[in-house]
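Heads up, one of the protein chains got dropped from this complex, but the rest are sitting where they should.
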Amino acid sequence: MMPVYIPVVVLLITGFLTPLIGIKLKKLRRILVNSSLLFSFLFFVFLSSDVFPNKIIVQNVSSWLPPIGINMVLDSLSLIFLLLITGIGFLASLVVEKYVHERKSEFYSLFLLMIVGMMGIVLTGDLFNLYVFYEIMCIASYGLIVFYRTRKSTEAAIKYLLISALGSSLILLGIALVYGLTGTLNLADIITKLPENYAIPFSLIFVGFVVKAGLVPFHIWLPDAHSEAPIPVSVMLSGVLVKMGLYVILRFYFLFDLNYLFIILILGLASIIVGDLMALQQKDIKRMLAYSTISQMGYISFALGLGSVGFVAGTFHLINHVLIKSMLFLIAGSVVLKVKTRDMTKMKGLGFSMPVEAIGFLIGAFAISGIPLFNGFASKFMIYMATLNSGYSFLVFIPIIFSVVTLGYYMRAFFSIFGGTGKKREKTKWTLALPVLVLASLCVIIGVFPQLITQNLQLVINSLLDKANYYCAVLGC
Amino acid sequence: MNKPLLLISLTLLAVFVLSVLFVPNFSFFSNKISNHYIYHSLEETKAPNVVGGVVWDYRAYDTLGEETVLFAATLGVYMLFKKLHVRDKK
Amino acid sequence: MIEYVFGTIFIILGAYCLVVKKNIIKKIMGLSIITMGIHLLIITMGYRQGGIPPIITPENLLTFSQYSVDPLPQALVLTSIVIDLSITAIALSISILLFEQNKTLDSSKLKVLKG
Partner (left out) sequence: MTVIKQTISRIVFPFMLLFSIYVITHGHLTPGGGFQGGVLLASSVILICLVYGLRKAEHLIREETSHRIEAVAGILLAVLVVFEFFIKGSLMASESLFQVWSGGAIPVMNVIGGIMVATSFIIIFYSMVKEK
């Protein structure tokens, strides 16, 4: 078995190496970054046949055995997230050269460190190690958001930093209390050593990660930060980084039987309503997409909050949202690059000069609002069915109505950007169009054959529901 | 920021934090992993400073993460102030 | 028990400073105070009556394991201090940039982003 820390180490060393490569070796730097991301993506693709659906790989980082040292745990839920992180990271790194024209080596280095942080969160099997990698991710993203150094980006970054740092200190407090209660930091070891009453520390950790997930009471940083960052960073933030909070909440739910599903449900409903209503009022294309992210995060957490009937639907919608929102941000980036403004009322008639982007945007709009034959329909339909089967069936009209609202503002955006006739412009470069094509075809393929994913997801969730699997894999039975 | 929101958030935080006091006793050395560090650290890591042994040997991966955090922060600060005047004149 | 009270007082004071004060620098100070309180809490978790620092010398080699305080919280705090310091460094440099651009540090006067 190949050690699973290899991709983390490769990306970390590449991140340290890029500031060393001087100005004269521009091409080498780009190739190095792209190929290291592609390598880690392919590594996990090859690993997936070993892991799916219910194998667990445990890797000790040094020679120390789990409760003493730190270990990495790779199960199928982590593998899904790792594939998404490295895949979207690779596609986003392809377009960096178009948006970043100065201080490239620092940009690349922080970008890689952010990805390393996310991978570390997903891979780790240790509570404090999770906090450390969470901070790597956060600090790299603070630096990346303020990259353009405009007034708006500085303000967005300080807002994001203050709120997010408050969340991290709550997480640290929670971790400290967990250590005080159990005397250990290993996730598998905590399961058996938890005392009777352990709600307080985990509620602190829960609040901290809800801040990062951008659910409604803590959402005010999200549209600013996601819209002011450079496009590749926006893709990573809106596509993958906000899901890290939900990943940790989901993982802790499976491991420690925490009863906060009802809170997630309420927060999810509030996020659906607030996100969609705010997105209706936006003229700025990136802000509209960011508010749409809030609303879709609401859908995912609503489905997860339904309990065991909704886990498959929620996870499936999470995967779909990563694909769709990354594609939409890439399209928004290439549109903004062409017309030099982010105001949608000032764009028109781009449809003929940017056919790939127009079709991609249409696919994304249909998919995210749940039109049949696209991937969003499959997952949203599953969410509706799960709502009807759960105890909250009277709530089913809220997701359906707000799907229509979503379709409304996306179609308005489509017609105002691509509709009508405008002056002829030159075609976009293939490097900008290639990631969009890849993601669009994935959306359609998953939309036509959803059972490819859902059957496997059902097996994955079933194996996760039995936490004895995790415990036995790490500490032995 | 308006007053009611502030009051609600502060009371929530105070409740959370004061609940620390009602968490049952943090029992010392009943079943902790740090027992292992205290008893076996010298023979396993060869370092008399047990904290140093824990930081650089048992939890070295954490420390690597910590140094990476520091590197990321440094890089962020360095990037933020590199040739600031070029942007500022716009 | 009294040690925990001091930690919690620090955390509440820091949270008050973070939420109420308008000045960005004061907000960052509040953030640091919160983290200091948490560190105090973690350190006191490893306390033991009549404990000695977790450093082995040839003199206390035999009695060390009976008297030593818990080394793991100290290691965690050491890591956590560096992380807190990195956050403070990047927050302060962003606020320097903020002051250069807006000529103010009052958070209620920052209104570039809306809605």
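So that you can tell them apart, the chains are marked A, B and C in the order they are listed, and the count of residues begins at 1 in each.
Heads up, the rule we're going with is that a contact is a pair of C-beta atoms (placed from the backbone, for glycine too) under 8 Å apart; a residue touches a chain by one contact, two chains touch by 3 or more.
Since the structure is predicted, the reported quantities are computational estimates derived from the model, not experimental observations.
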Visible contact partners (per top-of-document touch definition) of the missing chain: A, B, C
Touch residues of chain B, complete complex, unshown partner: 42, 45-49, 51-53, 55-57, 60-61, 63-64, 67-68, 70-71, 73-74, 77-78, 80-81, 84-85, 88
Interface residues of chain C (partner: the chain not displayed): 53, 55, 57-58, 78, 81-82, 89, 92-93, 96, 100
For chain A, residues in touch with the removed chain: 5, 9, 12-13, 16-17, 19-20, 61-63
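Here is the rule we use: only the chains that are shown with their structure count from here on.
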Farthest chain relative to chain B (centres taken as mean CA coordinates): A
Inter-centroid spacing, chain C versus chain A (mean Cα positions, whole Å): 29
Distance between the centres, which are taken as Cα means, of chain B and chain A, whole angstrom: 24
Separation of mean Cα positions, chain C and chain B [Å, integer]: 9
Residues of chain A whose C-beta touches two or more other chains: 128, 132, 135, 139, 142-143, 146, 149, 173, 180, 185
Residues of chain B engaged with two or more neighbouring chains: 17, 20, 26, 32-34, 37, 59, 62, 65-66, 69, 72-73, 76, 80, 84
Of chain B, residues touching chain A in the complex: 16-17, 19-20, 23-24, 26-27, 30-34, 36-37, 57-62, 64-66, 68-69, 71-73, 75-76, 78-80, 82-84, 87
Chain B partner contacts - residues on chain A that touch it in the complex: 12, 16, 19, 61-62, 64, 67-70, 102-103, 106-107, 109-110, 113, 116, 120, 126, 128-129, 132-133, 135-136, 139-140, 142-143, 146-147, 149-150, 170, 173, 177, 180-181, 183-186, 189, 193, 195, 197, 200-201, 203-204, 207
Contacting residues of chain C [partner chain B, same complex]: 1, 4-5, 7-8, 11-12, 15-16, 19-20, 41, 45-48, 54-57, 64-65, 68, 70-72, 74-75, 78-79, 82-83, 85-87, 89-90, 93-94, 96-97, 100-101
